[in-house]
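Before any comments, here is the structure.
One protein chain omitted, others in place.
Take a look at chain A:
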Amino acid sequence: MTVIALNELSASFNGRRVLGPLSLEVNAGERVALVGKSGAGKSTLLKLAWEHCGPEIALVPQDLGLVPALSVFHNVYMGRVNQRSSWYNALTLLRPFSKDRQAVGTILKRLSIADKQWSPLASLSGGQRQRVAIARAIYQGAGTLIADEPVSALDGPLADKVMALLNEHFNSYLIALHDVDLALRYCDRIVGVADGMIALDEPSSRLSKADILPLY
């Protein structure tokens, strides 16, 4: 079963084609890394993928899509606003229910930011914000994830920890990563993008760092 399918799609910006036409399928259970130098079209490809996939999918966009005026808890809670009634959501905005606090707290703990649960998002650093966006995606509970550089602002050990957590919660994903080592370590398949086209598509077991570096 495919969870993400792009079929001969292309994207233009100001009348100039920046991506495709290309096709890409991600099957259930497949963890795919998207690599390539900046400007190659990774973010555009992820946006197209998000627009063309079904509802059961979580997203960590490049600019995170967080609301600075709300607390960390509410930003994470947003992962499930579609599963609750508007009334429940409105009440949560005033005073969160304890079972939601616990569920969100558990995820924040795994990401080492449990102490920030009630801080306003605006007071957080870049790396902390990135983890809040990841917590939101995990809390959503979908099996599939689309993420654009979700660990770019995290240091080495923390990036490892977060990638491991993503592998634990999502059995399939399409993640743009500029860190080739992380891609090889955590993903089953590597898709390389160059000049808006797919230039490489191999299982990571068959690749080494040297095979990927020419893309950059």
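Following the convention adopted for this analysis, contacts are C-beta pairs under 8 Å (C-beta built on N, C-alpha and C of every residue); 3 or more make two chains touch, one makes a residue touch a chain; residues count from 1.
Criterion: contacts and distances are computed from a predicted model.
> Which choice in "Response regulator", "Electron transfer flavoprotein subunit beta/FixA family protein", "Phosphonate transport system permease protein" or "Probable glycine dehydrogenase (decarboxylating) subunit 2" gives the name that UniProt lists for the one chain left out?
Record says "Phosphonate transport system permease protein".
> Give the residue, chosen from A:Leu19, A:Ile57 or A:Ile107, that touches the chain omitted from the document.
Only one listed residue reaches the unshown chain, and that is A:Ile57.
> Looking at A:Asn89, A:Ser119 or A:Ser152, which residue reaches the missing chain?
Per the contact definition at the top, the residue touching the missing chain is A:Asn89.
> For a quick check of understanding: of A:Arg31, A:Arg80 or A:His169, which residue touches the chain that isn't displayed?
For the chain that is not drawn, the touching residue is A:Arg80.
> Among A:Val67, A:Ala164 or A:Leu213, which one touches the chain that has been omitted from the display?
The single option touching the absent chain is A:Val67.
> Which positions on chain A touch the chain that was left off?
These residues of chain A touch the chain that is not shown: 54-55, 57-61, 63-70, 74, 77-84, 86, 89-90, 93, 133, 136, 140, 142.
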